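Below is a structure I'd like to ask you about.
Missing here is one protein chain; the remaining ones are kept as they sit in the complex.
After this line comes subunit A, so read on.
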Amino acid sequence: MEPENRESSSDSPSHDNEVEISKENTKSSPVSKVLLPEGKKRNPSYVGDPTTAVDMGNVSTMSMASNNVSPKMNVIPAQKRNIPRSIRSDQDSDVASEFQLSHSQNGDDDIVNNESSNVEENVEENDGDDADEDDEEDLHNILNDLIRHEPQALYTTASQSLAAQNVAPTSSNASTILDYNIFPYNESDSELSENSLISKYISVSKNDSNSVFHSKYKQVFVLSSAGKPIYSLNGSDGVIMGYMGLITTIVSTFEETKDHEEIKSITYDDCKIVIMNRSPLILVAITKIGYEKMQLRKAADVEADIDDQSILSRQLDTLYNYLLSMISKPMITKNFHNRMNYDLRKILTPLDFQNLDSIVMKITYGISIKEPISTEDTRNTAPDIGFGVFASELLDSALECVKLTNTTRTKLNSILLSSKKVKIPKPAEDGPSAYQTITDSIPFLKASAASDINGPTSPSATGSYGDDLLFAILLDANCKIMSAMKPKHHNLKNEDLKILLTLISNQQHLTRHTKSEEGILDLWIPICMPHFNCNGFLYAFVKTIFVKPEDLRKTSSPGIPTTIVLLSSSKNSFFHMQEVSKQIEFRINQKMPSFTSTLYQELSTTTISIFRDIHVPQIKHFIYKSRSSNQFVSSDIEEFSRGNGTTTMNILKLVYFYSTLHNTRATPIRNTDSSSSSGGSTGNGASNGNLLPAKSASESNGSSSNSTSTGRNKKLTYIKNFGRNGENIICFMLCSDKYEFYCLCDDRTITTQFLINHSLKIIKWCEKNRKRLFIDAGAVF
């Protein structure tokens, strides 16, 4: 973080430290820096990355990357719109057969761990029904090709290193989070236990000590433009204060240049620093974690010509969204407008900081570990839904839904709809207390009363309880969505929903605490949905009910918790929402006993077991994302971690594997530079760079090979990870226009044919069960 390194961001290629600064020219310059001719010539990529090849047309190219990784500065022009169409449209290129191969090799004289090859290939596929079988054959060929293209040396050396390892195994055979070199570490750390590693490097600590602060892998700051600290993941005010000044200095120095440039990221030594300026707030993330340093390029970005985002800047977006959700943009602006040195902490609560911590931990590591306050405090150490939050962040804010049969889900949808429409019965008596008496006097448990409500009441004069109800969501015990209802012309963005769900999951110990009808707690949470309406608040009614079929009612079993979330537009509509929730509860729990017990049974087993449901035991874990609905499902983590260490450690591994896989995946055209840079960073990040110095690479216990391939309809990516215990994990990704499929396999001997075959089997299962796994449109009114 020394400021002088900022200076080295010139074009001069010789520096000792690799400094990479990308900045954005905020002035709308009409000319992009490097113009790509329409022709089919090989070009340097327009960002000036020496290690890439860009192919514009149907001429095949192969490029060997330079062996010298020079310090590079990516100046990305703000106006991407001016980039010739040929770049963007290439994805849809209808050239029948296109072959493109770029082989990049990062040259830290360490060939062993730095291999990565990218094959991009378009395969003509039949669009007919027999495509599936052809698919398998084709994909198999591609994958074989791909692996064959990899230098043989990789395997030899990898097996050598494995062999060497078998002779002289490292300190312990137990698998630890240091496996696969997920995180940078010192040699001395191999002595530490898993828990002490986690508390040394990962756990949140607001400690005063500088050394504790500096040992953390991840730092996140939120500060005001004036330099007042608002939030920090680690460290006390005393520790971080100096850095706040440094950050504002860096940011304003860039702002004061004549082009009003905006600094976006700094890569220095083993750190990547990403800065997001959302005046009057500045958000900063700093990471030492390899998988977080990778660049991220989504197909959608390429189409929309959005600047490529780093994972970190997306994380910062999420945090910024949280702040907007809680206090809304106008309030932030207003407060800072009055006084630049306003202290935003005044209107934040300790809970907000807790939530920010928890969000950062979940989107970084997939776990929610805090510095344990005491042994009693087990609530916070449970890994709970962390992995889901992480996966959602990784998969472009996709939502995770609960597996339910279509019948049940349809039924739940119709329950939401009909509960919204319940009419307010006419009042018995006029008077100041009438309103109150009415809302209280409908005993929802009495079927007669309920049928009366649905009965002959005239619709003319009175409204419905749900008149102010905009969105209704039913959540299962893990805060995954069971069913949802929305108005016809409005949508709730996943980004907003994610914040709401995080908030609710962090409050669940409150709502779920009570066991009986007595002391039931309903929450009424004002929340701004920044993508829905950034100027106003919605009001969330949150209540947890317990699904309990009749035969269980006499037992002490509490039933399965289900959370009702009702978003209303009016702050005064609490009692109406409460009434709607009572209707929902009545319909779920009382009205039809057979439905209640079906729901109970289905909710008892919502996890997707590869073993039980799909029967392909070689695949240990998978994620399937449906692109059209932007929803995903993942298989049971327990199956991945069974007999293989703690859940926490396995989640850390999953996070690593999926991040690497996702971030190195094959994406259309512009990815040629992304894949080589990410290939490079995979080489660097995952294999040796930052994790171990190059010299000790022969002792490195982790190495990976990585291949990606693109077909016109399907793209595949294959990575092999070598663990320090001779354990191998193969990461495989297959995606098409419809889906993204990621899986992990720990069977070293699995043939490519089996891998493809099994993957396709899972994909077919997911497609077949689409209605069970995903929510279509939900209920719409």
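Throughout what follows, contacts are C-beta pairs under 8 Å (C-beta built on N, C-alpha and C of every residue); 3 or more make two chains touch, one makes a residue touch a chain; residues count from 1.
Basically, contacts and distances are computed from a predicted model.
For the omitted chain of this complex, the UniProt record lists the protein as "GTP-binding protein Ypt52p", which is one of "GTP-binding protein Ypt52p", "Proteasome subunit beta type-2", "Deoxyhypusine hydroxylase" or "GPI transamidase component PIG-T".
From the options A:T248, A:N478 or A:S570, the residue with contact to the chain not on display is A:S570. Between the chain not shown and the residues A:A226, A:C271, A:M331 or A:M592, the one that touches is A:M331.
The chain omitted from view is touched by exactly one of A:L538, A:L716 or A:L773, namely A:L538. Among A:D522, A:D613, A:E727 or A:D747, the one in contact with the hidden chain is A:D522.
The chain not displayed touches subunit A at residues 326-327, 331, 346-347, 349-352, 354, 373, 376-377, 379, 424-438, 440-441, 443, 448-449, 452, 455-456, 461-463, 467-468, 470, 490, 503, 506-507, 509-510, 513-514, 518-526, 532-533, 535-540, 569-574, 576, 578.
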